[in-house]
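The complex appears here minus one protein chain, its other protein chains still in place.
Per-chain numbering from 1; labels A and B assigned in written order.
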Amino acid sequence: MSTRDTRPGSTGGADVPGPLYGGPDDDYTPEQLAAMSREDLDRLGAHYDGVEILHVDPGPAPGSVMEKRAVRQVGLVFALAGVFAFLFVVVYVGSGWFLPDWHWQITESGWSALFTPLLGLCMGLAMALVGIGLVLFTKKLLPHETAVQDKHDGSHFDRVTAGATLVGGYHNSGLARRKLITRSLGFMAGGLGLMLIMPLGGLIKNPNKGDPLGTTEWAKGVRLVRNDGTPIRPGDQQPGSLETVFPAVPGGNRQADAATMLIRLRPEQLAENKPRQGQADFAYGEYVAFSKICTHAGCPVSLYEQETSRILCPCHQSQFDVTQGAKPVFGPAARPLPQLPLDVDDEGYFVAASDYIEAVGPTYWNRERI
Amino acid sequence: MAARTTHAPGAPTTRLGQAGYELDDRIIVAPWLRRTLNKVYPDHWSFLLGEIALYSFIILLLSGTYLTFFFDASMREVVYDGSYAPLRGVEVSAAYDSALRLSFDVRGGLFMRQLHHWAALLFVAAIVVHLLRIFFTGAFRRPRETNWILGVTMLVLALLMGVTGYSLPDDLLSGTGLRIISAILLSVPVIGTWAHFAVFNGDYVGEQIIGRFYIVHVLLIPAILLALIGLHLLILVKQKHTQFPGAGRTEHNVVGNRLFPTFAAKATGLVFVVFGVCALLGGLVQINPVWLWGPYNPAQVSAFSQPDWYIGFLDGSTRIFPPWDINLPGDYTIPALFWPTVVVAGLMFTVLALYPIIERKLTGDTASHHLLQRPRDVPVRTSVGAMALAFYLWLMIAGGNDVIADKFDISLNAMTWVGRIGIVILPPIVYVLTYRICLGLQQHDREILEHGIETGVIRRLPSGEFIEVHQPLGPVDSHGHGTLAYGGAPVPKRMNHIGAARRAIRGFFKPVEEPAQVDLEQLNEIREFPAGEESRELSPSGRPADSGRPQEPRD
Partner (left out) sequence: MSTTNPQSEAPDEGGSPAGDPARRARVRRRSKHRRRLANVAGLMTALVLTGALYSVFAPAQAADDTTESAAEAAGRELYQRSCITCHGSNLEGVPNRGPSLIGVGEASVYFQVHTGRMPLVRQEADAHTKPTIFSDEEIDQLMAYVQANGGGPTLPSGDLRDGDLAEGGELFRLNCASCHNFVGEGGALSSGKSAPSLENASDLEIYTAMLTGPENMPVFGDNQLTPDEKRSIINYVQTVKEQADPGGAGIGRIGPVSEGLVIWVVGIGALLFGIFWMGSKA
């Protein structure tokens, strides 16, 4: 479309229609189209889009009993949806005002326990009823139409011409024979790509430096303390008990790999105790301490069965035998739990004799090398 | 009915019409609009499964945005001081604290949290059901391999969204999962420790991981997902939806409803129904009550710890895999954990993504297909799929083996062994069973085509023999056998499938028609063929175009 007057500075005027669009506009004049019924225009347009209306099952006759029923039904459903939506608003706004307070109270039932369910019920029903109403409308009041649309294969003309344009452009650029440009382009691309992802290098940290995976906060002379920080004497625990202990360093009870299980063996367990080779002196009398971090996937092992001497990990059911140096006897774990060497200091409190002698927690590629 | 004209023939008379014309003046949208409105979509119920996934994604976007207004993705230690008394005074991370505040101190906050989490579970479930439909009907075949790969990619991304999402509140349940993720990263040979240190910024647990999960969860993956969903839908619209074989349906057309108004109305209805289901669950059924789990502490764990259902298969594979560490020379180890997690998941999704190409190579079928296949007609694919599904479900059950052991009083150790043995022997058994069932169903179809439908009418021949009268489906040859070929569409198996029964009387609670009237109507229809009754046209299959079934009753 263009204006009548195109000189710069002119104020233009009303639009003058430009050349016709082409295609169907050539076949049908506006007068012809104006003479056609709406339904015919619809079908004509569909025809041009490759769609044929095969069959129309008309909606219920206007004024008929069925139509009235359907309209009432759909109207009711929508109205009900609105009712629930407003109910949602009432419950949401009114709680704490003219309805009881919604804040949680330690009660067995009461409004604080009903608030969220009521919100869900109201919103859920409101939304669902809207959807149901819409579907009922299509099923009962809209005409049922069956249409067919043609699928077209790709156009050979388009392929050939598009290909010619692409290849022609490439050919005109002369890049095929200008090797210096293509090669320098390749070099540039490599460098640019590398440069753009290089900042991600800030994420890389060396896991072997200082062996953080293989060491913990435990060291010679570090006291064993409970979660609240109090140190532990032999005798504090009964035979057949397990206590979770942490190193007495700042933040010791937040260290992810330092949690240790201090176990006091019963006489029967002590009698059949077979520690791992070279670790017989890690125990202190009937006290043994093992890392709480499972060597399979790192969950805290925790479930101590004092009669069967097994420690069960709840994540994947690995079982470690406390009387065999916490060797895995069932389940997917392959390595025994590391044992913490125990000692007692001058004041009679438990201390570690050294750090664990192997890496705590799940196995990794070079665990045995560091 | 002719449209009234004012100035020019066809010029609009209403305000809306004029507005439309103004718009088209500026941006020529009319061709695109008409084309889009006229697009035909087949409306089989199983084609709506992908929409459930799409709409739950939209719900996730909306509810998730709300949650970001209240969530603090920081691992800084704070002392909880809110409404929930059993945690008052406990040191927790700021992330956990903000999750508790949202649940107990924000009006409707708990409802929104639960809505979001239920919608997430539904999202993945819908993707899986949709994937199963695509697989078993062969919709992934050429030209739709790209869409299949996009879909599998989106499934993996959805799983990642779920994991990063439920780990954000930093509670004891998801924290246990975080520890296992750390162990899985560590278990990768050669680069495992480097990967772990890159992701966690050092040794477990560090101070960054929740913040990093947050940005992955609210920005990176949703952006990728939106782009992929857009691409997936674009390709679908461009290639047009597949359809089941049936009357009038060919490889070169699509039969169904036009987008406007029927299909759009139904799709919009489904949006609201999905939203409704999510909202109902979000309010009525409690999910992820983080206040009961407590804050994450690496020295604590609970019995019955499981990840969300869609990661359950990995939990199961980890539980049943034997303790097979591989010790290499030079003191290197490939940990046992590597195989049931990284390798199983990697293999599963790789095979899934490449399946169209694998099938194409094995069957040699390189043609384009727009008609779907009934699962029984491709017994090998259906059996392979059933086998894979059995494998997946068995792993998922193994992931809950401690719950099963406790609730059903079975030994936990026995459950582990059941898992280990079952995973090896069950899939082949399922394959064989499914294959036989498919063949049986195929045979039944052919039998009906050949011998007709059993009518249940017994007749005695003069010779004294009793026979059952069969209703042939089409022309019969000299031996009395049907000559119709199987067309890939369901074969009518009962007399009322071919219109032998009176159509349903209209009226849901009470009838609105007289049965006698309907009988009369049908009698007249059979006797004459009124002009213009296209529905009575016979298609090449010899059956009426709408397969002779009674019209969908209006109720």
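In this text, contacts are C-beta pairs under 8 Å (C-beta built on N, C-alpha and C of every residue); 3 or more make two chains touch, one makes a residue touch a chain.
Note that the structure is predicted; figures quoted are calculated from it, not measured.
> Looking at A:215, A:241 or A:324, which makes contact with the chain not pictured?
A:241
> Decide which residue listed in B:11, B:129, B:343 or B:476 touches the omitted chain of the complex.
Answer from the full complex: B:129 touches the omitted chain.
> Looking at B:37, B:75, B:110 or B:159, which residue reaches the missing chain?
B:110
> For the chain that got dropped from the picture, name the residues of chain A it touches.
Residues 104, 106-110, 112-113, 115-117, 120, 131, 135, 227, 235-244, 300, 302-308, 310, 312, 314, 317, 319, 330 of chain A touch the chain that is not shown.
> Just the residue numbers, please: which parts of chain B touch the chain that's not shown?
These residues of chain B touch the chain that is not shown: 43-49, 52, 85-90, 103-104, 110, 114, 118, 121-122, 125-126, 129, 172-173, 244, 246, 266, 269-270, 273-274, 277, 281, 283-289, 292-294, 297, 299-309, 312, 400, 402-403, 405-406, 409-414, 489-490, 552.
Assume only the chains that are shown with their structure count from here on.
> What whole-number Å value describes the gap between the mean CA coordinates of chain A and chain B?
17
> In the complex, go through chain B and note every residue touching chain A.
Chain B reaches chain A through residues 1-3, 5, 8-10, 25, 34-35, 38-40, 83-85, 104-105, 107-108, 110-111, 114-115, 176, 179-180, 182-184, 186-190, 192-194, 196-199, 201-205, 240, 248, 251-258, 261-262, 265-266, 268-284, 297-305, 315, 318-325, 330-337, 340, 370, 401-402, 412-413, 416, 506, 512, 534-535, 545-546, 551-552, 554-555.
> State the interface residues of chain A toward chain B in the complex, per the touch definition above.
Those in contact with chain B are residues 1, 15, 30-31, 33-39, 45-46, 49, 51, 54-55, 57, 60, 65-66, 69-70, 92, 95-96, 102-104, 106, 116-121, 123-135, 137-140, 142, 144-151, 203-208, 212-213, 227, 244, 246, 253-257, 259, 292-293, 296-300, 302-303, 314-318, 328, 330-335, 361-369.
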